[in-house]
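So the structure is just underneath, and the comments pick up after that.
Complex shown without one protein chain; remaining protein chains in place.
And now, subunit A:
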Amino acid sequence: MGVTCVCQVPVAEGKSVQQTVDMLHKKLEQLGAVKQGNFWVDCETYHATANATGQQSKQLYVMHNSEAPLSCMALFEGGPFLTADANFDVLMVKLKSHFQNAKSHKVESRGARYRYCDFLVKVGTIAMSSSAKGISVEVEYCACVIPGDCLNLIKEFMQSFLGSNAPEMPSNKAEGQLYTPVDCVDPMSQYLELFGKVRKQQVLPSSGVR
């Protein structure tokens, strides 16, 4: 469990998603990272059924991460979150009357997992209803749990293999949060943000082959 940073890498000019991903893999291997299997992160959306007051129904996101294979995370956007056993999915089925699954909004990111000393790099293809929409790169620094101490290090590391695509540091962290230890939901909220961005992008006429 370490500090995680998730970012989106734009597809390279004149290349497909798969080719960009291959390029990243090659760069990582040149760096000296070792491939250690695959990973997947997915997110399902549930709409709360309209309540009596007719307020805008909140959306509940249920996410899974292969890093914590027996867990299931449930988040409200910007709101409270929950970490539960894998049986939570079954519970959601039971709560069909209160939360309805928006099956078309399921987003997932799958790809290879690389390990470079204390860094875990996961390069994944974001797919929505089995069509690739983008590339996500997650870098986890396993040796530290305080974001404030190692975000700069992670940024530097990302710059080494992402070049100019390295993101700015997530500014959504309040000052107080920078120096508190992270938990397993932190990467999930970052992924949620990323998936949200990808979904919004999809609405625009996506230039798939740019």
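We take it that a residue touches a chain if its C-beta (ideal position, glycine included) is under 8 Å from a C-beta of that chain, and two chains touch if they have at least 3 such contacts; residues count from 1.
One rule holds for everything that comes next: contacts and distances are computed from a predicted model.
When the listed names "Dynein axonemal assembly factor 10", "Elongator complex protein 4", "Exosome complex component RRP45" or "Mediator of RNA polymerase II transcription subunit 17" are checked against UniProt, the chain not shown comes out as "Mediator of RNA polymerase II transcription subunit 17".
Touch with the chain omitted from the figure is made, among A:E67, A:E108 or A:E138, by A:E67.
The omitted chain makes contact with just one of the residues A:N87, A:Q159 or A:Q201: A:N87.
For subunit A, the residues in touch with the chain missing from this view are 1, 67-73, 83-88, 183-185.
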